[in-house]
Structures are given as C-alpha cells and as structure tokens.
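Only a single protein chain was left out; the remaining protein chains are all shown in position.
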Amino acid sequence: MEAPMPTSQAEPWTLHPDRALPADPTTRDVARRIYAATKDLPIVSMHGHVDAAMLNADAPFGDPAQLLVVPDHYLVRMIVSQGVPHGDLGVPAQDGSRTETDPRAIWRTFCSHWHLYRGTPTRFWMEHVLVEVLGLTERPSADSADRLFDQITARLATDAFRPLALVDSLNLEILATTDPASATLDDHTALAARGWGERIVPTFRPDVVLHVHTPGWVDLVAELGERAGVTVDSYDAYLTALEARRRAFVERGARATDHGHFSPDTTPLSRDDAARIFTAALQGRATAAQAQAFSAHMLFEMARMSTEDGLTMQLHPGVLRNHSARVAAVRGADVGYDVPVATEYTHNLRPLLEAFGHHPDFRFIVFTVDETIFSRELAPLAGVYPAMKLGAPWWFLDTPDGMRRFREAVTDTAGFYNTTGFVDDTRAFFSIPARHDLSRRIDAGYLARLVAEHRLEEDEATETAVDLAYNLPKQAYPALR
Amino acid sequence: MEAPMPTSQAEPWTLHPDRALPADPTTRDVARRIYAATKDLPIVSMHGHVDAAMLNADAPFGDPAQLLVVPDHYLVRMIVSQGVPHGDLGVPAQDGSRTETDPRAIWRTFCSHWHLYRGTPTRFWMEHVLVEVLGLTERPSADSADRLFDQITARLATDAFRPLALVDSLNLEILATTDPASATLDDHTALAARGWGERIVPTFRPDVVLHVHTPGWVDLVAELGERAGVTVDSYDAYLTALEARRRAFVERGARATDHGHFSPDTTPLSRDDAARIFTAALQGRATAAQAQAFSAHMLFEMARMSTEDGLTMQLHPGVLRNHSARVAAVRGADVGYDVPVATEYTHNLRPLLEAFGHHPDFRFIVFTVDETIFSRELAPLAGVYPAMKLGAPWWFLDTPDGMRRFREAVTDTAGFYNTTGFVDDTRAFFSIPARHDLSRRIDAGYLARLVAEHRLEEDEATETAVDLAYNLPKQAYPALR
Partner (left out) sequence: MEAPMPTSQAEPWTLHPDRALPADPTTRDVARRIYAATKDLPIVSMHGHVDAAMLNADAPFGDPAQLLVVPDHYLVRMIVSQGVPHGDLGVPAQDGSRTETDPRAIWRTFCSHWHLYRGTPTRFWMEHVLVEVLGLTERPSADSADRLFDQITARLATDAFRPLALVDSLNLEILATTDPASATLDDHTALAARGWGERIVPTFRPDVVLHVHTPGWVDLVAELGERAGVTVDSYDAYLTALEARRRAFVERGARATDHGHFSPDTTPLSRDDAARIFTAALQGRATAAQAQAFSAHMLFEMARMSTEDGLTMQLHPGVLRNHSARVAAVRGADVGYDVPVATEYTHNLRPLLEAFGHHPDFRFIVFTVDETIFSRELAPLAGVYPAMKLGAPWWFLDTPDGMRRFREAVTDTAGFYNTTGFVDDTRAFFSIPARHDLSRRIDAGYLARLVAEHRLEEDEATETAVDLAYNLPKQAYPALR
C-alpha cells in the first residue's frame, strides 16, 4: 500500500474489485484468478424467502424503504440495538404503537445510521445492492439520504427493475421460494403457465403442522387436509395428507423440504404412540413433552418420505424465536429477536442417520447457527454418512469470517464434496447476488490460501471453486420431474 | 525481513514499535496508522482491582516481588504449573507452610522462569511494565535477576513512582476500584477531599451479600445494614439497605456495579418467595437450590435498581473458583485455581432482558470466559437489545488472539457499537497501560484487515478505533453526578 487510503468522501463511490479477498498479496493474486472463474456463474438459489405472489404479480417495487429497510431484520435489529424504536424503521405495530409511514423518513433513519454496519456482512450486501444492482455512486449518510431515495425510486419505476426482469438480469438460474404445506401453489402454477416453472420453484415447509402446539394447530391441520383432499381425523390420514401435499409440491417443481425445528431431535415413536399423541393433540390435550416427542418423530417421518418422493430434506434447528415476548406482541415475528442456542447433532441425528443415512435416494442437508459443532459433530457426520451434506454457514454465520471459519473447521474431515456449496437464505430479493458474490470471494480466498501454502494445486482449487459455486448446489437439489 | 532476527541477548532490550500488529506488510502499514491515532489517548479504566487504600495512602511501593510477582495470579500460576510450590513465589500460607519471604529470592524465581511466558499475554504486559514503565534495558533471566531487582527498587523509591503520581504519568483519565457493598468508602472520601474524586471512583460489588451461602453471610448482611443505617431483619429491609448503599456509591462517584455470579441465571422470584428464602437464609436453613434461585433473583433485582439509580451493571459469570480445595485451604483465593465452565446466555438472560432490555436508562455489560458463545449468543443478544453491550474479552481471553477472535466473531452481528471498547480487569496497577496498549494494537490490526480487504475505508477504521479505545468506554460508564 504505497499511500494512505482515500477517505470515504473524497471520491465517487465504487466497490473495490478485490473486496473480501485476502490481504496478503501472494494469496490475493491466486484468489483473484480463482474468483474470476466463478464470478459470472449463474446463481442457484435453492433456499430463500422471496414471496411467490410478488414474483407472479411482477409489479414494480414500491419504495426504497419498503423494499430495502422494513422487511430486513438484519438491518432493523442493528438500528434498534442503538435505541431507535422499531416504529422509526416502519416496522408495523399490532397494537397501534407509533409507526413511521413516510418511506423517505424511514430511509433517512437508515442512512444516518450507516456507520453501525461497519465490519458487518449487511454492509457488504447493501453496498452490492446499492452500487452493483441499483447503480448508485454516493454512500448512505444523513446528507445523501434524500438524493439516494430519489435515485432508487426512479430506478424502481423502470421495467428493468420489475421482479421477473430481475430474475434474468440478476443471473438467477433457479430461485426457490418457501411455502407452507397447505399453500395452494397458485402463484407457482401461474408462473409455470408463463414459462417460469423451471426457474421459480416452491419448497415444502410443514413446520406449523408438525408442531402440535402451534397456535391454531387444529385448524391448520384441517386446512392441510382440505388442500390434500383428505379428512384428517387420524394419524394415518395426517400422514396421507402430508404425502399428498409433498407430491403436489413435486409436481409444481419443488426440489426440497425445509424444517425449522427448535430441537434437532429425530427420535421416532412407534406408530401407536404417534397416533396416540396425534389424537390427544386434536383434542387439545397434548403435553409439552408429547409435543416435542411428536415433533422429533415427524422429522424422522419427513426423512422417510424423502426416501420415497426424492425431496431433498433441509434442517435449520437451534434458534429461539421471539426472545422478547413483548416485542413479538407489538411488532410480530422476524424483527430481530431470534437468538441461537447450543445445538447437538451427534445424538440427535443418530436415529435418522441410522435409518436413512445410507439410503441411495436420500439427501439430507443440515445447517447450524452454532459454530462450535463445525469440527466436533458436523464434519465427522457428513464425512461418513452418504446421505448427509453440510449446508452453508447459516444466518448469523453467513459472513466473511463465519464462512472462512466454516471451511477451516469442516474441510479437514468432510472435505469440500460433502458440503452443498453456497445456499443463501434471505427475504431480501435484491441482495441474493451479493450473498453469492461474497461466498464466492470467501471460498476463493480460502482455496487460494491452500494453494499459497502448497496444500492444493491451483487447477484443483479453481475446479473446486466452480463446484462450490454452481455444481454442488445443483447436485444437492436435483430436479425431480 | 531482510536478515535473520537478532538473538535475544545480542542487543539492549527495547520493544519493537510494531509489536502485536499483523505481520502482512500491507495490513501492518494500515494498522500502524490506525494505532497512531489511539496510542496516546487517555486511559479509561472502569473495571479493575487496584486497592483504594493503597491509592489513598500514596506510599512508595515496597519491593519488586510484592509489587509485580506475589499478587499476580497469571504469573504465579504459570510457574506453579511447572511444579514450583506457591511458597517459592511468596504466596502467603494459612497453615504455616514454608513461604519465601526474601523478595530478591522471589524475584529471582520469577526471572529464571521467564521462558514459560513465551507466547502469552503475561509476557507482553510484563515487557511493557519493565521497559515502558520501569525503563529497564535487560531481559529477565537467572543472570539478570539481581540487577533488575536493584534497578526496580531504585525506581520505586522515587516520588515519580508513588501511586498517585503514576495515575498521572500512566495517563489514567479515570480509574475505578472494586469495593464490597459494605465498604465505608473512606479512602474514596479522602481521595475526593484531595481533588481525586472525579478520577478515582468506587464500583459496587455486592456478591457476598447476594449469595446466601457465602460463609458468614448473616454477619455480612448485618454489616451491610449497619453501613446503610437499616436493621436488616426482613427481605424488604435488605432491599432498602442495598438501595441505600448503591446511592452512597453513586454519591462517591461510582458509575457501575459488578457481579461475579457462578451462573448467569436471572430468573426473578415473586416477592413472597424471595422473602421466604431470605428469612430461611437468616435462620441458616436455606437449601442449595434456594440459594441459587435467590442469587438469580437478586441479579434481576440489581438490574431493576440500575434502571432507577443509573449504575451501569456488569456481569462476570461462569468461573468455578478455587478448583483445588486443598490449595484454597493453604494458599487462599486468587492464586490461579479459578477455571471457566460453559456459559449459557440465551435462556439465562432472557428474564432480565425481557424486563429491562429496552429501558432507556439501563446499561448492561456482559463478559465471558467462554468464547463459544461469542457468535452464538452474545452478538445476537447485544445486536438487538438496546440496553445490552458486550464487554471486552475477559481474563483468559484478554489476549492478542482472544481479542482478535472476539472481534471476528461478534462484529458480524453486533457491529462495533454494541461493544464497550476495551475494559481492563487487573489487580496489577503497573500493567494497566500495557493492557490498554495491547487492546489498541489488536483492534488496529483487526480494523486494518478490514481496510486491506476493502471491507471498510481507512477513515472509518480510524474513527472506530478511537471510539473503541476512548469514546465507547466513556459512554458505557457515564458519570451519574
């Protein structure tokens, strides 16, 4: 570095081409070449929370605040953590609490807190969105907020920024949505009719009907039966309904299920015990212990069904949702109060892996927000059971250093080929490319270090990088039709 | 590096100006510039164990052994771990066991084991003390021990090395002591009368009166009442006495409380249950389970009181004290046998955070010696609750690599501005600047990496470094008078 770095304000804003690559010049040189091989690969986005209805409507996006600020809990939580009320960020209240409705004011609150994101992945993603996707040339600040707001608003009014146009321009080869077990899938049907059926696919997420203590569970099960054309008055009918819905998802192009259980326990019950708990639950008298046992049992059953219908099974456990009950009551879910707990996989996954871990048609992808199990449990399990693969570092770990620590901790025992490559997880549609780009940069940096330390040849590293960015995700979530 | 490093003995001893900065030349260059901006900032030392009586007496320090060796458990434990008895290091025995009393002999034992500290923070701190504070030019060794002893003794005899002169020359803008709930605070009163009241302040540490199974608890509670002018014959009187003592601390300039509970449980009890346990404890018949429940309840109560009197609340949990009962019986506490255990914060802090986590006048600083919770629990909690901030990596983690891992693990989710910046924790008065200096170097190195990886601009990094070194600690512990 020959001269001091330019200051933030001295130049028009562009992103450095080497951002998030290693600083050491030897390693960076290799990393640059590896990254060049993956940079423009199509994006395989098999796990996200983009709304199918929004895609199908294909209407212009509203305003910058509703698009980029209000629904992004990463972004909201950081500003809330400094004492700014949720209302100032436009997060709707369920109890009439004050909520800012002027998008320009919300956007200004965000921009004037830009310094809080220093060193965070949110900053990296948002920079990518603002510069690479939206073409801005000025950094967010109290001063620039209004100008940026106007520029983004103008962009969003153009056809190029409608949802389906973006699927193309953002280079999304395939985009999976997440849909409840009882979803009609009408939006997917409509999208398919317009030729998008291979690129926009649903994902089967049955959490609420598998947890018998979900508020309104009896009605949710009735709705499941209705959608499946089955009267769910028994445990067997319940299984039949679930199997039918899974088939309907497969017919609409689904490739995977997704499971957000608190505990990763997969201990099966006998059919009779499961039926007994199910009946008790229908009558509203299942105990907490029964609810947890049934939930574990149903994870086991989901694995069993996957061996039959081929849907890749994804498990995302270990997050305590709505840590503040008061905030949840006023502001609802997904506003920043989900906090990880310790996760145990060696014992908890044993029943499932013993039963299905060698099944040739089973693909089981596990995620974690507890990095202490990377080397201790995840790598040893994925490094031997053929069905099990490691998903990308998830949520709080989907960060430059988190992804680096993941590779450093699991590669020793699981290698690269027992991981799925990058799997994103976001409701922020515009940030999908940013997340893949960051992952490709970090993997390039990790592989480059192996090359620079003479632990890997560069051609192998480049081939591996391409596999991680593109081939492995496609293999992990194969098409079933 | 053009030539082999010089050997230890070939040159007079000076400390390298780039010590503890990153090795990579690109990153080091940036780190040097960032460090230059924080290097000479005043020291805010808000959590330490320097003795108020010693400061008030302002007498010359005794001898090198009593000043630098005997009371430093980091230093003692390392030599003990190699089979040298505590007695050889001058640690007093309660049972008449042999204890060296010749300070020169103790100092010689320390110097001749200097190699044990290779790679440890104790080495970094002690080098700073010996070279930067005491002006020595020779490394410790069996050979140099006597010469160093004489040189240090000569320095300590001068007025410049009296305690209060050092507060000035060591650049301590403010120094907090730690004081039991029943402390008279006479030394602080006397210091205030001499004009030191703004710079030397007490900290309220009520541990022994909150744990009903503390040996002698009934007498300790009586002493608390006496000091507060309250007859503590009921739970309500006990709360009143605690509140009164907290006010007395505030009046003497205190800014914080400090809590060293084994478990971070903060579950409150009903007033009646708490009163029942309190009464049982006064009668000596509280069970272990009751004692633990009461201790958790009182953490909750301490938070409640902080919302009223404004004292910043510090929590230091998860250390099993006096692992060897035999050593504790002979050599007492704080001689190296405190060992961490796993800490859980997501569930344990929930009651406290739900109740007070959004209170505008509450500041809650948590520490840990369990680094597995950095990314899993600490960053997600501090990254959303406004009242909660992350203290610096504590005790066994207050090290070059520990501090680096802390930033790498928490910045992603909590950013920089949900941390307090550096908070030291030492009874080694002379080493306070060394600890702050090391922290500033490590933060400079971490920030420099972000700059070198184009994840942050250098002006932002420099501003952040200044905040971490100076502004954030001051904000975390505001003056209350």
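The first chain written gets the first letter, and so on, giving A and B; residue counts start at 1 in each chain.
FYI, a contact is a pair of C-beta atoms (placed from the backbone, for glycine too) under 8 Å apart; a residue touches a chain by one contact, two chains touch by 3 or more.
What you see is a predicted model; the values in this text were computed from it and never measured.
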{"item": "Absent-chain contact - pick from B:140, B:206 or B:336", "value": "B:336"}
{"item": "Residues from chain A at the interface with the omitted partner, ascending", "value": "24, 26-27, 29-30, 33, 344, 346-347, 350, 353-354, 357-358, 360, 372, 375-377, 379-386, 407-409, 411-418, 447, 449-461, 463-464"}
{"item": "Footprint left on chain B by the chain that the document does not show", "value": "1, 4-8, 15-16, 18-25, 77-78, 80-83, 115-121, 123-124, 320, 323-327, 336-342, 369-372, 396-397, 399-402, 405"}
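Convention: only the chains that are shown with their structure count from here on.
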{"item": "Turning angle required so that chain A lies on chain B, C-alpha fit (0 to 180°, nearest 5)", "value": "120"}
{"item": "Centroid distance [mean C-alpha coordinates] between chain B and chain A, Å", "value": "40"}
